[in-house]
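Shown here: the complex without one of its protein chains, the others still in place.
Chain naming follows the written order as A, B and C, and within any one chain the residues start at number 1.
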Amino acid sequence: MRDVAIIGIGMNEKWGELWDKSIRTIFTEAALNAMDDCNVDHIDSMYIGCMSGGLFVGQEHLGSMLADNLGADFIPATRVESACASGGLAFRQAFMDVASGMSEIVLAGGVEKMLDVDGGAATYALSTAADQEYECFHGVTFPGLYAMIANAHMAKYGTTRKQLAHVSVKNHMNGSKNHRAQFPFKTTLEEVVNSVMVADPLTIMDCSPVTDGAAAVILCPLDLAKKKFANKPIIKVIGSGHATDSIALHDRKDLTWLSAVELSGKRALKMAGKKIADINVCEVHDCFTIAEICVTEALGIFEPGMGGPSVESGITNIGGKIPVNTSGGLKSKGHPVGATGIAQIIEITEQLRGISGDRQVNGAKVGMTQNMGGSGGSSVCHILEVN
Amino acid sequence: MRDVAIIGIGMNEKWGELWDKSIRTIFTEAALNAMDDCNVDHIDSMYIGCMSGGLFVGQEHLGSMLADNLGADFIPATRVESACASGGLAFRQAFMDVASGMSEIVLAGGVEKMLDVDGGAATYALSTAADQEYECFHGVTFPGLYAMIANAHMAKYGTTRKQLAHVSVKNHMNGSKNHRAQFPFKTTLEEVVNSVMVADPLTIMDCSPVTDGAAAVILCPLDLAKKKFANKPIIKVIGSGHATDSIALHDRKDLTWLSAVELSGKRALKMAGKKIADINVCEVHDCFTIAEICVTEALGIFEPGMGGPSVESGITNIGGKIPVNTSGGLKSKGHPVGATGIAQIIEITEQLRGISGDRQVNGAKVGMTQNMGGSGGSSVCHILEVN
Amino acid sequence: MGITARNWREYPQRYRLEAAKCSQCGKVFFPPRLICNQCKSRKFETIKLPGEGTVKTFTVIRVAPTNFIDEVPYAIGIIELLEGFSTMMQIADCDPEKISIGMKVKLEFRKIQSDGEAGVIMYGYKAVPVSE
Partner (left out) sequence: MGITARNWREYPQRYRLEAAKCSQCGKVFFPPRLICNQCKSRKFETIKLPGEGTVKTFTVIRVAPTNFIDEVPYAIGIIELLEGFSTMMQIADCDPEKISIGMKVKLEFRKIQSDGEAGVIMYGYKAVPVSE
């Protein structure tokens, strides 16, 4: 396998309620921004992460439509789906495409247009990431699934309501410094705890929002990057890991443990030849506050049960020992499900380039992303290193 | 890139209206049949072609659900979509996974459960392969799009109504010898021409049916195949090509020419180091009779405009110079959209193994598949050779 | 959402609470499967799930999917029915505030939802507290 580098990154100017733009427009914006970032005028192939073009905008076959709208005539363009991990998985397939020697300059993008439908239709679309027949049939929602994980975690480890809130407060603090964030406001423990209850114990301020948005990155062989794209720091993709688990939460032995996250992390670290302690900055899937706590445990950043106390201690803040979700995370930046995994790659790339401004983690050399599908039915991790 | 071989193949016993089985069951049946065919008890990763789990069965995140149901705990499992070319594209990604050195034993599967919804919902789901806002908005259907291609082809080249019917007659003749086919009956030119009109000039007997079905194949490095799986003829994957075109039919200069098919074919032949004349047997995307005519022209099997006269002459029959759709094609075998591309690979694999019985093409050494998305917005081709 | 065959197909096993028990290692699957992920056996026997269990975890849904909006708030949980086997269902006939992990419940057949479009009423199991 060839070594692979990230040479370009791009997003929409801002994520949020992009009523006046269609899915083809928001994707093309992000893709052109990524191409401009590295000054390429063509790409050889393209991968698109999108969870449900069918249910959100009545449009499948996005490979054809989006390559067409990008003016990238006749290239191979592949749409990849793994629920909310679709973006991370598109990046992984693009990585393989370059690593295999099949293509040279490859775009990995993600997009979701979630606000073209009303709230009920969006809730239904998101629920298709869970087991329709044996979970959703009974009236469970995604906040409900994570709320059950939260209650199990609190019962097993004594995790507190306040510790959950700390995740939201930290991520909004980080997001307040990110001009692309959908909700760049700060919040407090009291506001999080006292917001509208969605599924006990999770309030609306424990939940990531519904978002329109897109993101794209450009990959190429490391050798080519060194030769032609060395005007910016070159970011190497040194590890990729992907794992699945049972789609239904109730089929897992330990409801507090995300095995797909654990295994995708271990696989990525093994390929990278790194230990978790080598990671300087991390973007993880905080679709709900409890998710960030469980993920930091499953990745081995903290011992089982120590995710809550750790976020409370400030160790995951910017300036802490291992900053988590410096971008603001899904919570503040927004969560257009197919685009999230690519935006995580962009945040780490910017951190490793040293251009994160107020959010910069000093001396960041190695970063990690973790992108989750459903209630933990799939997970994709990547490890990036500045050359 | 490593050389890659196909070692196992499997389908459901029969395709058709599988009312009593869910998507998870029909996929698992096909996957277990493929694993049994080569006697492997585990797979390292999996790709699933499915056009619209969201709209057909309200279930996305199929990677997680189907790996889980196959008992393949924690493996990477990736769902891939390119409308009706989803299966071919899943095969291509599996090929890259093995070729890159990332995985050893990989399953490429496809599935579509189209009959859980009523006809109106199925028509809507299929229409999401076309441009919702500028094609479907006006009331066009997929038969309608191909009917417009047919009328343009008839006007430009003098292709006749009878020549279209010949495609259906030939494919039903072939399918009558395929026990897995949904509609294994024979038909006549008169029956095709005089059936219920769907979109002029196409009758219901010019159209492939709505089908429940799944298919799966197992790939591994050629070296491993020679070492451990040599009890059956080893089928090498020698070429893979993928291309896109505008999603909207009206955006193409020549409405009779499928550029994505042309380019995907050329790319696959180039990788294989073969010419189109080297192909002994071919499975192509006959979603409508006119499609087979246009595809045989775009692949360069016949000159532009000669697809109609060629099928009329019998040259594409079993026993003809270049047999096309020996399986019965989408028309007779059925067209569960996500599974079709994998079933094409299975037919060619059986032909090259020499186990096609009454459908066997004598002396077949090199075969080709062509799988189409939408009205030609994407196309995936593969070339297989017996070792 | 216009999906019909699915629910017709799933009804019998939901009504009868029929699961598949691996003939080799004993692992229980609901719905039934073709292969056991624990021992790779493909032989199963049909068993009837017990009608009682305990709450492993739960929540109270206060923002519901369209088909359940009239039921809000309602409790839903993961119920352990056998050692190592659990499944999800609503917890009915009790004050959501009184539900706790470890609580004993029994299963009853109830209306689960009505399909917005077709108006079809769908039935299944719910858990209700066992009065001690």
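We adopt the following convention: a residue touches a chain if its C-beta (ideal position, glycine included) is under 8 Å from a C-beta of that chain, and two chains touch if they have at least 3 such contacts.
Here the structure is a predicted model, which is why all the values come from computation and not from measurement.
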Chain not shown, its touching partners among those shown: A, B
Residue, one of A:45, A:69 or A:82, that touches the chain absent here: A:69
Omitted-chain contact residue, chosen from B:155, B:230, B:277 or B:355: B:155
Chain not shown: contacting residue from B:82, B:127, B:240 or B:340: B:127
Which residue of B:18, B:72, B:98 or B:140 touches the chain not shown here: B:140
Footprint left on subunit A by the chain that the document does not show: 19-22, 25, 28-29, 32, 41, 57-58, 68-73, 115-118, 120-121
Touching residues (missing chain, whole complex) on subunit B: 120-121, 123-124, 127, 132-141, 143-144, 147-149, 151-152, 155, 196-202, 248-251, 253, 255
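Everything below uses one rule, namely that only the chains that are shown with their structure count from here on.
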Centroid spacing, where centroids are CA-atom means, of subunit A and subunit B in whole angstrom: 33
Residue list for subunit B, restricted to those that touch at least two other chains: 22, 57-58, 68, 73
In subunit C, residues with contacts to at least two other chains: 1, 6, 10, 31
